[in-house]
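The other protein chains are all here in position, but one chain of the complex has been omitted.
Showing chain A:
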Amino acid sequence: MAKRVAIIASHGGLDTAYKVLNIATTAAATDAEVGVFFTFDGLNIIHKDAAKRLTLPPGMEAYMEGFQRAQVPAVAELLQVAKESGVKLIACQMTMDVMNLKKEDFIDGVEVGGAATFLDFAYDADVTLAF
């Protein structure tokens, strides 16, 4: 039976986007069933304006040059791979309300749900990660 990986993304920096999406896409490539719950600033990762919103935290600016040198794929490309390989992207309803975000503010293919939706998926997970 396929393994299940449940991930919580609660930070909004570019570095967090890579941590979350690298693990999610690789897990999906390994035939795992993957779900990511985006909450608080993690919602930036699936925002239509992710390219503008995802910045590096103070003190980490030097990573930008490294990302380019290492030819790290764009966040948009990783999100596309994630969607194509069946990664479930869940936006947290409660933080959307707090941050005044609508489902239309996110890229296509994002589901909206609450904590119970994520937990229902996570209870049967083999691996649970929080970023």
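Here is the rule we go by: contacts are C-beta pairs under 8 Å (C-beta built on N, C-alpha and C of every residue); 3 or more make two chains touch, one makes a residue touch a chain; residues count from 1.
The rule is simple: contacts and distances are computed from a predicted model.
Not every chain of the complex appears here, and the one that does not is recorded in UniProt as "Rhodanese domain-containing protein", selected from "Iron ABC transporter permease", "Rhodanese domain-containing protein", "Small RNA 2'-O-methyltransferase" or "Hydrogenase-4 component C". In the complete complex, the hidden chain is touched by one of A:Thr26, A:Thr55 or A:Thr95, namely A:Thr26.
Contact with the omitted chain, checked across A:Ser10, A:Thr55, A:Ser85 or A:Thr117, is made by A:Ser85. Where chain A meets the chain that is not shown, the touching residues are 22, 25-26, 29-31, 70-73, 78, 81, 85.
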